[in-house]
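Removed: one protein chain of the complex. Kept in place: all other protein chains.
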Amino acid sequence: MNTSISMRAIGTAVGFSVIAFAAASAQEMGVTDSTIKIGIIQPLSGPASAYSQIAYTDQAYIKMINDNGGVCGRQIELILYDDGYSPPKTVEQARKLVESDEVFLIFNGLGTPTNSAIQKYMNAKKVPQLFVATGASKFGDHANFPWTMGWQPNYIAEGKIYARYILDQHADGKIGILYQNDDYGKDYINGLRAGLGDKADDMIVMEQPYEVADPTVDSQIINLKSSGADIFINIATPKFAAQAIKKAAEIGWKPLHIVNSVSNSVGSVLKPAGLENAVDLISANYGKDPQDPQWKDDEGLKKWAAFMDKYYPDGDKTSSFTVFGYGVTQTLEHVLKNSCDNLTREGVMKSAASIKDFETDTALPGIKINTSETDFYPIEQMQLMKFNGERWELFGDVIDGSQATN
Amino acid sequence: MLLSVRDLRASYGAFNVLHGLDFDIEQGSVTTLLGANGAGKTTTLRALCGMIKRSGTIEFDGKPINRVKTEDIVRLGIAHVPEGRGTFTTLSVEENLHLGAMTRPRGEVADDVDRVYALFPRLRERSGQQAGTLSGGEQQMLAIGRALMLKPRLMLLDEPSFGLAPLIVEELFGILDDIKTNMKVSMLLVEQNAALALDLADRAYLLETGTIAFSGSSAEIRDDEAIRNSYLGY
Amino acid sequence: MTASQDNVSIVTGKAGTRPVAATPGAIASLAVLALLVACPFFLKNFHIFQLNLMLVYAIAIMGLNLLTGFNGQFSLGHGAFYAIGAYTTAILMDQYDIAYFWTLPVAGIVCFVAGFLFGLPALRLENIYLALATFALAVATPQMLKLSVLEHWTGGVQGIVIFKPDAPFGLPLNQDQWLYFFTLAVGLLLYWAARNLIRSRAGRALMAIRDNPLAARSMGINVSLYKALAFGVSAFFTGIAGALAAIVIQFVAPDSFTLVLSVALLVGLVVGGVGWLPGAVVGGAFIVFVPNIAEEISKGLSGAMYGVILILLIYLMPTGAGGLIRTVTDRLRRR
Partner (left out) sequence: MLAGIATGGIYACMALAVVMIYQAIHHLNFAQGEMAMFSTFIAWQLLQWGFPYWLAFVLTIGISFVGGFIIERTVFKPIENAPVLSHIVVFIALFAIFNSLAGFIWDFTIKPFPSPFGNASLFGDGLIGAHQAGMIVMTFVVLVLLFAFFRYTRVGLAMRAAAANPESARLVGIRVGMMTGLGWGMASAIGAVAGILIAPVVFLEPNMMLSILLYGFAGAVLGGLTSPGGAVFGGFAVGVVENLAGTYIPVVGAELKLPIALFLIIAVLVFKPNGLFGRTIVQRV
């Protein structure tokens, strides 16, 4: 992809913008003595509306913050807009938030194309585009886009973690991959190939893409089985991952099955697919699964459960989306609290870029959020785990995706 | 009187076509409506069946039917053979005939189909064929056969001769005459071919731009040279 | 564009089929035009941006209308031409540093060719089959744009980010205002061209084909050629709209051009009025604003609200805004 010209130009534009910081007034746009205005753009309707639970969890968490007295002595005023996962609509809604509603920052926008569409605009306007809900690696480019930051581990890093595991344990395996035909799927494959290094071409015997619009992945699974692969890497969103797990079991295919972290929720993927079909699945995670009995007495998840009961009773407690929404909004709360004495857009970005060992209630033990001025990837650690038919069993160490790089 | 019409008016949108027609049809008789293109003949038939908006009084067998819907007028025993024949082109000949008897009890239908086939032997040969594949004459026969399946008390015929070869027309009108004499079905016949119509009909009405210009027995009209010259052109 | 030209189109559905009293229509269209020109000086940039999008969609709908309203061919796939136009502009600007205004004619011509070529096989397809073919086109578009072999140009799923132009000649306008006027000017130019096309011999031939293809053929009209040309011209308009959209939004990506877009254009066409060119503005407004209104009413049920509004609009005006205006003016005149 040749976007180097535009990238450089954006860099220059950003350079100018730094000078403009000095002129920022005492009271930042979107902040009053009693309120902070924050915008969220997510697909509440349309094909990606399954994710809308994240937005509603964010909303509920912010209500909880407000009920507990707000942050920095201010109530958070949240404006939630729907973009239907359509980039032009995202642009429209972002401009509405920034120019008409005059929000302080836009938080947790969902999707790669949608966030890409507004990334340049947000950076030109110098409005924080904080903790976007996508693992695409482009949303941590601190040099060119200092106002944009991701949150979850990026897909490339996760792909590398799996590659390392395969090289360690099954170095002579034949790999078959099911992937969603977009940046999400391709980032994983890129990570995987980078991790496998020279052996990638020998080991990967088949790559089967599917489109979000496909009704099923049945025929892909049949093709993968017939390719003779004995390691199956399942890079699919929950619905398709569940179909794949079920279909593989139905046709009696029992490879070493690795399912990506997007789809390792016991409640919303493994249960529909059939728990008995999911035995021995391998995955990696950074958050706790509320369906997993080992967290029954976990303090963090208890807080999450209490929150769900009180603020989002309609929400799905078996879904990883609500856990995600909780974790990411808790991180936002943390960042806002740390910027109380400099409640400007610049101040928030500074505080977002200086998180030290922050652990959310929903993160696995040992998974810590760390950022710096040159590290715009908040969560980079994950831990491998294996499904025993009932729950995930963590194994090995917490792996840092950025370390797994090499 | 089987049908009695008073002050019948009808329009297409803002465009008035019929300006108050009065006419009657006697039980067992054939009445014809004559007139030039655009005089309102087809409109009259459509108005009688409630296929367009109309006003005035229409009494069938003493009962007013001007507010009755098309589907229910059919149930009273009025069969309409529309302009362009209105066959169900995608259905078979036999199915077309069955449809004609839709509103009647199921048991009698099979015999009636046979009766229609007796009247139109060509239709029997083609009973399984799609109606759209029939020739124009055969389609007209099918349309009339379908109307007969209703065991109608009154049949409205809209230009049965249209677009047919002279020989076929002759055959067709022979059959209509047969229907009139043997089955005692009353008819209201709209025709361009006045000579043919007057031969079949007992009574005729002459329509001119939505009003009745003249009425009388067929014989009267046939013998009136002035009318023949100025209206009928033969 | 003169006032008298406008007035005819406001009142009659099919341009030039009926002579009409001049004043009310002329005043109405002048008022609308004046409003469109004045808007940017009163509104926030964000609203200018929305109005700009409205105009862009209006141009696309105008293109669709040429095909559906005036030639009787049906398309559920105009999003594809919109996408081709947008990508043409984006690639030209991103990879070859070509000025935005030059990319418009190129996008138009590329789309004309694409439309013409698509129109050729589509000729043999009637009604529902054509609907399916164009539907398939709409579904295939995002997948084609994602193709890895094309990624060098299209940027894959990530899309292409482009720059927003400044006002030229030191005009005292900000970027949004300038782009708005630019779009408005292009739109008016295309509108003028469309109206002249409809009134020309070729336009009459198109309508003759719509009303009765057999008769048109017997009149010596080359039906196949005209139908394919209609597809081409229609795609030309829609492609320019796509190009403008790319410039206005500064971003193209496969997910911008899904079936939803094609469907939205069709809905806009019907709401504005099939066969009534100015209806495109109404349709454009519908596409931009109604989803927002629906969202205001209810977040969770915004889709249902959108559907309900749409059904109510169709009840209110079964033949779109064009039909409504026609009925109203007819009634006024008869008084």
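In order of appearance the chains are A, B and C, and numbering begins at 1 in each one.
We adopt the following convention: contacts are C-beta pairs under 8 Å (C-beta built on N, C-alpha and C of every residue); 3 or more make two chains touch, one makes a residue touch a chain.
Remember, predicted model here, so these are calculated numbers, not experimental data.
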Q.
With touch defined as in the header, list the contact partners of the absent chain among those displayed.
A. A, B, C
Q.
Of the residues B:V116, B:L150, B:M187 or B:L200, I need the one that contacts the missing chain.
A. B:L150
Q.
Please identify which residue in A:S34, A:S219 or A:N388 touches the non-displayed chain.
A. A:S219
**Q.** Residues of chain B (touch criterion as defined above) contacting the omitted chain
**A.** 49, 51, 70-72, 74-75, 79-80, 82, 86-91, 95, 98-100, 102-103, 106, 130, 132-136, 139, 146, 150, 163
Q) At which residues does chain C meet the chain that is not included here? A) 68, 74, 121, 124-126, 128-129, 131-133, 135-136, 139-140, 143-144, 146-149, 263, 266-267, 269-271, 274, 300-308, 310-311, 314-315, 318-320
Q) List the chain A residues touching the unshown chain? A) 45, 47, 49-53, 181, 207-209, 211, 213-216, 218-220, 222-223, 238-239, 242-243, 246, 250-252, 268-269, 271-274, 314, 316, 319, 321
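Assume only the chains that are shown with their structure count from here on.
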Q. Of the chains shown, whose Cα mean is nearest the mean of all protein Cα atoms?
A. C
Q: State, to the nearest whole Å, the distance from the C-alpha centre of chain A to the C-alpha centre of chain C.
A: 37
Q) So what's the Cα centroid distance for chain A and chain B, whole Å? A) 75
Q: For chain C, jot down the residues that touch at least 2 other chains.
A: none
Q. So in the complex, which bits of chain C are touching chain A?
A. 44-47, 49-50, 53, 94-95, 97, 139, 143, 146, 148, 151-152, 155-163, 245, 249-251, 253-256, 258, 260-261, 288, 291, 295, 299-300, 302-303
Q | chain C-facing residues of chain A, complex | A | 1-3, 5-6, 9, 44-46, 80-82, 84-89, 91-92, 95-96, 98-100, 111-114, 116-121, 136, 138, 181-183, 186, 211, 213
